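Structure, as structure tokens:
One protein chain omitted, others in place.
The chains carry the letters A, B, C, D, E and F, assigned in the order they are written, with residues numbered from 1 in each.
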Amino acid sequence: MSLFQKIAFRGGVHLPEEKDGTNGLPTQTCPLPGKVVIPLSQHTGAICEPLVKSGDLVKKGQKIGEGKSFITSTVHASISGKVVDISPQPHPSGNNVPAITIESDGKDEWADGIAGTGDYLYIDPEKLRAIVLNAGIVGLGGAQFPTHVKLSPPKDKKIEYVILNGAECEPFITSDHRLMVEKPSEIIEGLKIIMKALSVRKAFIGIEKNKPDAISILKSQISNLKSQNMDIEVAPLDIKYPQGAEKQLIKSIVNREIPSGGLPMDVGVVVNNVGTAHAIYNAARHGRPLIERVVTVTGSGVKEPKNLLARIGTSLDFMIQNCGGFAGEPEKVIVGGPMMGTAQHTLKVPVIKGTSAILVFSKGSARADSDYLACIRCGRCIDSCPMGITPNLYGIYYERGMVDAAHSWNLMDCIECGICSYTCPAHRPLVQFIRGLKSEIHKKKKKA
Amino acid sequence: MLSAIIGLGALGCIFGAMLSLASKKFHVQLDPREEALIGALPGTNCGACGFPGCQGMAKAVLKGEAPTNSCTAGGAEVTQRVSAIMGVEAVIKEKEIAVIMCKGGRKEAKDRFRYAGIHDCKAASMIAGGAKSCGYGCLGLATCETVCPYDAIKMDGNALPVVDEKKCTGCGICAANCPKFLIKMIREPNQIHIRCNSLDKGAVTRKNCSVGCIVCKKCEKACPVGAITIRDNLAVIDPFKCDNCRKCVASCPTDTIENYYSGEPRFASLIEKQLDESQSNAAA
Amino acid sequence: MDYTKTFTNGILKENPVLVLIIGLCPALATGSSMNDGFGMGVATTFVLVASNILVSMMRKYTPDSIRLPIFIVIISTFVTIVDYVMHAYVVELYASLGIFIPLIVVNCIILARAEAFAYKNSVFASTLDGLGMGLGFTLTITTLGAIRELIGNGTLSFFNRELFNISTSMNFQPALVFIMPPGAFIVIGFMIAGVRWALKRG
Amino acid sequence: MIDNEMTWYMIALSAILVNNIVLIRFLALCSFFGVSNKIEVSLSMGMAVIFVMTLASAVSWAIWYFFLFPLKIEFLRTASFILVIATLVQLVEMYIKKTSPALYNALGIYLPLITTNCAVLGVAILIIDYKLGFLTSIIYTIGVAAGYTLSIVLFAGIRERIDMAPIPEILKGTPIIFITAGIMSLAFLGFTHLFGL
Amino acid sequence: MKEEGVVVETHGEFARVEARRGASCEGCAAKGACRPGGGDSMIIEALNPIRAKVGDRVSFELAPGALLKSTFLLYMMPVIFLVAGAVIGEEAARTYPHWGNKETLSILSGGMFFLISILALALLNKRLSKNVKLKPVIKEILSFKQRNG
Amino acid sequence: MEKDKEPMLFLLTPSPHIRAEESVRGLMFSVIFALVPTALAGMYFFGVQAISTIAVATASSMLFESLYFRLTAGSAGRGPQSLGDGSAAVTGLLLGLNLPPGFPWWGTVIGSFVAIILVKHLFGGLGYNIFNPALAARVFLLISWPVQMTAFPKPSPMFGNVDAVTEATPLTAVKMLLLSHGSVKPVDSVTSNLNLFDLLIGNRGGSIGEVSALMLLLGGAYLIYRRTISWHIPLSFICTVGAFSSIFYLLDPAKAASPVFHLLNGGLFLGAFFMATDYVTSPINKRGMLIFGAGCGFLTAIIRQYGSYPEGVSFAILLMNMAMPLIDKYLSPRRFGG
Partner (left out) sequence: MGFRDIIKMGLILMTVCAVSAGALSLVYSVTKVVIDENARISDAKKLREVLPSAANFVEKEIKGRPLWIGMDKDGKEAGAVIKAAPRGYGGPIKTTIGINPDKTISSIAITKLDQTETPGLGVKITMESFRGQFKGKKGEELKLKKDGGSIDAITAATISSRAVANGVKEGWEWYVGEGQNVK
């Protein structure tokens, strides 16, 4: 029927899905934490300046940090209470990042002036972008790219399609899935807002076929849109990682390839996560900034895996306790999915805007890569690399310090999806090699 | 016989003329000193001089673009040889030596997590800054040992690098490659080093590491020539003021300050002695 | 000038084949038996010494711009002499060395020594240098030939006489590959490694 | 062994594969080992060799049949051939330098290496020894040079890979590439007497 | 293939670079002994997109594609012409035996064709040397001129 | 070092945090497993001689490998390596299968040395060698001891007496006829009295592992099914041999054996499924693999028909090994968006 069913991107792998534990569990609201830690950087771009001081009283939804550049965002208090500390704190990225710590007063009061718009579909695009910026909305798909930037394409780029990303191709994670099943109309309203803002007629919602309930619910919600001069289509996608990566998503749905170094808008597309659309709806309709999100807490190390609606800033510790605590001795705690997530060394780390999942592996079930062999040139990494580049070479180039050679073999195209490391029978940490080389290249560029 | 002589003679005549014509167009005088210079340089092509390899430096010296003491790796001896070839007086650069500004090995500073992945410090430092509890400390994965072209660094049993002062040429490659910026190039005569790099508050450092600088300021007071100051939670020695008296060493409660290299103390005057020697060598 | 050093340089420290990696073709092609290797070595040494002497003698009268053709003529004269003399008096050796005798002309060692040494040094020193380099070349190629002949044919022969034959006396099954082209490359590779190792150890 | 009766492709096959100048016949080894670090460079080198070798053969052939042989001064063969080749190379160098400095920079630097490449003289002598006609000589020469090009390009490809391998310290550099050439030569023995050549 | 040299002159988009045989000879074991052609350095005109200044040490590169194409033109065309000429000569001798000896004819005709190709190349070269694609490009400034060195 | 009471520290590794089941060791063992039927067929037809040759080859290969590791332990520049990866066992087994039954034990040991030390480890060890170790060793032995390497005993099923009676393999017989320049008999005098069934099950003279086409196909199919190898190299290899031998046959049936004969004889299946597919020494991209296989096939056909060796598979693969770096370099995968 529609074109997307036949097109597929090259490469990719089938991963064990591991979603059964949580994909049928309705989202529960996480209890209010006694304290939240809100990092001033939860987005790509310039870090926020704090707008409050230690000792200030703040309310839920109050803006407490603001950035000073185009590519930046804002952060908000996610509970009401007292600011007790502003200092570098552990961040899911692994570094210590300046953060505002708020102790709850237990009242959970909204700040003043939180108000929505009834005819949200007809907000002036300029104003909408301001709303999105001031609501601190960034991409919830993981990269945390400020959404208002995506909504401001340069004049010379004509946007033809908006694609909502509901692929959720990483194993274990079910937060987008639950959102799509539970809040379908909000997502679609959010999508409409985006379409209006970009004056686009056609949109797709890409969903992997392993979420049939989400597909059918969303389909049923879009039946009578033609009248509004909007055409939204649900695109069921093959179950193949990284179906959700925007380049592969665009290729699968509209059969366009973003050129090397390019952006979706170069091929006339804007991609947003379904959670992002939901957040835009909330901001436009209700005036609520982004202060909570759905997080999947799962893995062999968690007693009761759950989908939790959690406030930004809630510590992993608190989240896991609300899922019955650890099952057995935890060996590895990951923020994000198993393919692209970051392993954590402390449970003090807070949930942030891009945190889709918390994954705990109990002792013995985690992968440890300290022993790896030389590349045996089996070609598995190359065959499955969705970007058509040569991961095996990067490993060798890293080991020989041949940064320039790696650069000339398209290293920079790598999206760090992790497939190459996943497939390598020699257990080579290829993504780590790639990151090492990329950082050397950036260093060189800075010098020049 | 005659035809042979005439034949080859004719060929010779033609080719001789042609070649001399050709060589007239091509000839560029080669500087014999260049060869001598290349011979005098260590030939490791380490690039520390800032030229592309030893040959590059030789050319630069010939053109007067580089001073004769540009080869940091070769040290006084090479400078002296190069100067002799160029017929100029040797100005010997003070030799620098790599010093590891961290004493917190496996025993003194614990890890905060278990790391598995590429076995080198650069890669490890990309994962949450490395496993060391002290965020400034040595990761002990031997990147410096691997990159040193002169084999001057060896890891000890405590997972700390040890610099062999005799082998170290001061090329600085290790310093450029340590992701924790723990390696400082310091004039050879200086022997007293505060081997800590932590900018954490004293209390934090004390928790993380038993030999870190806890900012007690005792060394600052102990130093008779005022060479030690505290900056950003860390005591620092001014190498040009320090005269290796070792009073601070005794004063440090955490044993952070140390006479890094064993053996006789070498004072600033040593460099002069070295100069004397090389000049008398040159005369001989 | 240190004459001993001039002489011994070519044997190990600046061995043309094993260290400078020049003059490979005759070394590999003719070093398939000890006998041929030695023959080639002596022939080359003769040309080397003779041309070194002549070049050194004429160095004051050789114009710089045409020194190369003059060297070439000198060298090729000696090579032709060797060619004919060998053809006349050592026919079998001549037959097995074949085209590699005239090719001594292009053996880079000879031109290189003429340029780099004889052209700048006294006759005596040039003689020593030629002898040393020639000796180094001869030793290398004879050893190469001996190894290949021994493993590849089970014999060692010198002056066309078989010194011994382990394939009959000890029932050794010679590995033919060593007298074929691959063997030459492999053996010389290991010889180079050996010399490097020796030089490194001092 | 080549003779005038053979078809051109037989001659070429013989020269390129069966009697590969480098791997089987041991000529031109110095530049084979010297200028094979990079594939593009060795390909250019190969083409330069084709050019110079062909020219040298043509001129040597003429000198032999119009000069040395009629005058009965065959014994001047070595001397006059090498003189011709050396001069030729310099003239070619001069020509390229004059007409196209840009190309000269890219290619000219390899020309002089060819003077001391024993294959050039070797082939000039062989075409005389084999008593080949002019056209046959040229074809044979091109074949030999193409064989050189083939092996040096393959070799360069292998060397680029070897440069990235953890070769034991003692064998790094020259020794291992000799061993590589040995195994290449082993493989080329598969062509032994192909088509009865 | 990268080469290194020092900029001696700049004019507009171009720079003249003094290059040494260095880089390419580096790999050759005979480099100590061999002094090919006497000359050791040469001046090359190169594109200068990164605005290197006089005195800078730079690395420059000829695009491999261009390199191969021009190598082919320069070296292979004359050879092909030579062969074609020789073949024609031999065929002619076979068809018209009275024209002369087979060998003589083929060498004459080969030589003629060869000269023609050289002439053609010389003419073509004027155009080639204007072709920017065939010029080396300065890639990187390795070290700036030390003004007070 | 760690005190028991301290809580276990978290494990931090770079992403991804899961990985596929495959390991080098697993791949190697699947190759060994796939070779079992072939080895058993060889043992069935050649008895004790086959068993001892395979055993000596495998054991000595592993011995040399572990000796080398012991000698070089602690030297820099290498990741952890151990006998456990199974690659030495594969090399040894394949070497054994590539030898005639009853090849002298000392020759087998030398072959293992050449394969493991000279061709594999001196080039950097697993993953870095340019040439296929088992094949380079086989060719080394063939050139060095042609007499022993071409002495193929007559098969004698069920551990019958296989002493001394040697017979020319079908390919050797054909080659002798071809080399006699038609002066003896036409080629089909050899090929016509061959029994297709014998060729399939392996009741013929030849190297231990090459005789049973059926078992080789079985093993090859298993490897492709398990995705240990991809179909590209074997298919293009075999098809090219088929195509060229058909051409030669059509050109002059008196002087060429039939394509079926060429497909079923010699080491084609062993080479195509197990040796040309060696990851380390074959191209890494699919397009490259097709070219590599076709090159192997072409060279095999040419050497068999026009060369002086009866069999060209080993040489063909070694020759294409040489071209592998070039193929890899100029046939890089198609990059996304480019």
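Convention: a contact is a pair of C-beta atoms (placed from the backbone, for glycine too) under 8 Å apart; a residue touches a chain by one contact, two chains touch by 3 or more.
From a predicted model like this one, the values you see are computed outputs, not experimental measurements.
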With touch as defined up top, name the shown chains that contact the chain not shown. B, C, D, F
Touch with the missing chain holds, among B:12, B:149 or B:239, for B:12
Hidden partner chain, touching residue among C:139, C:179 or C:195: C:179
Across C:9, C:121, C:138 or C:153, the one contacting the chain not displayed is C:153
Quick one: say which of C:74, C:109, C:150 or C:191 touches the chain that got left out. C:74
I need the residue numbers on chain F that touch the omitted chain, in ascending order. 146-147, 150, 176, 179-181, 183-184, 308
Chain B residues that touch the omitted chain in the full complex: 1, 4-17, 19-21, 24
Which chain C residues touch the hidden chain? 63, 65-66, 69-70, 73-74, 76-77, 80-81, 84-85, 87-89, 91-92, 95, 152-153, 174, 176, 179
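We adopt the following convention: only the chains that are shown with their structure count from here on.
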For chain A and chain D, chains touching each: B, F
Can you check which chain pair, A-F or D-F, has more C-beta pairs in contact? A-F
Taking the mean of the CA coordinates per chain, how far is chain E from chain F in Å? 45
So what's the Cα centroid distance for chain D and chain E, whole Å? 19
Residues touching two or more other chains, restricted to chain B: which are they? 12, 15, 19, 23, 26-27, 112-113, 116-118, 123, 126-128, 131
So which bits of chain A are touching at least two other chains? 94, 343-346, 368-369, 374, 429, 432, 435
Residues of chain E touching chain D in the complex: 1, 3, 19, 21, 24-25, 27-30, 34, 36-37, 42-45, 62, 64, 67-68, 70-72, 74-76, 78-79, 82-83, 86-87, 89-90, 102-103, 106-107, 110-111, 114, 118, 121-122, 125, 128-129, 134-136
How about chain A: which of its residues touch chain D in the complex? 374, 396-397, 400, 402
Chain B residues touching chain D in their complex are 3-4, 7-8, 11-12, 15, 18-19, 22, 25-26
